[in-house]
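Left out: one protein chain. Kept in place: all the others.
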Amino acid sequence: MNFFLLSLIKTAIVTFALLTLLAYLQLVERKVLAHIQLRPGPYRVGPHGFFQPLADVIKLVTKEGVIPPGANKFFYLLAPVLGVALALTAIVVIPFGPEVEIFGVKTAMGLTDLNIGILFILALSSIGVYAIALGGWASPSKYSLLGGLRGSAQMISYELPMALAIVAPLLMLNTLSLREMVDGQAGFYFGFIPKWSIFAAPAPQIFSFIIFLIAVFAETNRVPFDLPEAEAELVAGFHTEYSSMGFASFFMAEYCNIVTVCCVATVLFLGGWHPLWPAEYGSNYVAPLVFLIAAGILFYHGRQGLRRWDKVSFPATGVVFVLLAALFLVPVLQPYIVPLFWFAAKAGTIIFVFIWIRGTLPRFRYDQLMRFAWTFLFPLAVLNLLITALVVALV
Amino acid sequence: MPDFSLPAAVPISWYLILSAVLFTLGIAGFLLRRSIITVFMSIELMLNAVNLTFVTFSYKLKAVDGHIFTFFVMVVAAAEAAVGLAIILTVFRNRSTLEIDEVNSLKL
Partner (left out) sequence: MPSIPLDAILFLVLAAIAVGSAINLVVQTHPINSALSLVGVMISLAVLYLLLGGEFIAAVQVIVYAGAIMVLFVFVIMLLNAGAERPRTRLSFSVAAGVPVLLAFLSAAAYFILKKVPPAEGVTFGGFTGGSPRAVGEALFTRYLLPFEVTSILILIAIIGAIVLAMKEID
């Protein structure tokens, strides 16, 4: 098939999926946080607040976009656009699944594959600092300026341990292309231990994984490192003066960055779409099992619905889950959706950890944050890299 | 009537002339601007122009050495930026100005 047409179709699918995901990620986050804090969360718009993202989008779009007097208009408007464009671009190098054949067309799941894939993501994230710095600088407010300085200093500082944590598994995978990385993690030791980077001989990368996760928490401005948006004690940060679409863009960029880093963590450390144990031992049936258990829980709770909607909405959702489970049992579809399920499950678990930690940990103070980066995380990342290099060189 | 159709392959000389133009603009900024920071950025522009020449000749000679030199230039530029900006900070602290013309006496 025509290369341009194929790319266009794939881009349309990924864009649609990504934007929907970004809108619903926010609902998921609010729901999970609410349940951690023993409250129901968004509940009014649609059953269980299901249409809340829609309402939020309408609210943000119809609000008045205020440009504060004295702002540098060009940079004030450029900063959010830059932020969201860079965040969305990073998804193009992420491989979601193996090469498949759909209607006689052979294509890889994922938009493209660069031989400098991981450098591409690092480059985009290092340019992303400008969105924060400019957003803070262009707003005529001291709080924004200080917030922008704070945010960009934090991002620069945590980029170092993040890059060092990325380098360690690369020593064993021997490639910078994300697709080849996943291919390099295929297979199993003794037939059942997956060859993912965090388990791989000779140097399991479990510490790199933890350092990477801590660093990306700071890179994406999440709790416990969310100083750029400490609205309670520091009057938020670079986006204090933004309203309407400007604010929405920064918000979307942040969630998009979370999705990207979770995908990168999945590809680098968790073996991409490769299952946790081989297909001979029935890893293909994990997906239907998970959906069936979820459906069972929903049916059970639907019988004793506490609220007005529950008696209808729980069983209805349960039926949807049963249908999804049935979908995974169709042998023709299995090669397409089982890898996607594993990829989504791994990335989704990491996203859940992000939200879980937000509901659990308090915020660092700024000096603690910087000291943690430079005196603890950075030396640890260097040490981890040196040990990995030594082990790889010796074996 | 001269031929304005575009060539299928970009001549090497176009890249070199682009590099020369950027270098000249760097010199112009270096000589004409008076803010220390802009003068410093003009130096970076000149370094970038030279890097383009290195990479272009690397293509012409089909050897990777030009890329290595570009890499070293970047390292030197990074070191230079760190020290240079520290100097600018010190100058600003002592004189509270960034105008290069006003930093003209040796004593404080």
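Order of writing sets the chain letters: A and B. Residues in each chain are counted from 1.
FYI, a contact is a pair of C-beta atoms (placed from the backbone, for glycine too) under 8 Å apart; a residue touches a chain by one contact, two chains touch by 3 or more.
Quantities reported herein were computed from a predicted structural model and do not represent experimental measurements.
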Worksheet item: Which of A:Thr107, A:Ser126 or A:Ser283 touches the chain that is not shown?
Response: A:Ser126
Worksheet, complete the sentence: subunit B positions in touch with the non-displayed chain are 5-18, 20-29, 31-35, 37-38, 40-42, 44-45, 48, 51-52, 55-56, 58-60, 62-65, 67-68, 70-72, 74-83, 85-90, 92-93, 98-99
Practice prompt. Quickly run down the residues of subunit A that touch the omitted chain.
Written response: 75, 114-116, 119-120, 122-123, 126-127, 129-130, 133-134, 136-137, 145, 148-149, 152-153, 156, 176
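Definition applied: only the chains that are shown with their structure count from here on.
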Worksheet item: What is the distance in Å between the mean C-alpha positions of subunit A and subunit B?
Response: 37
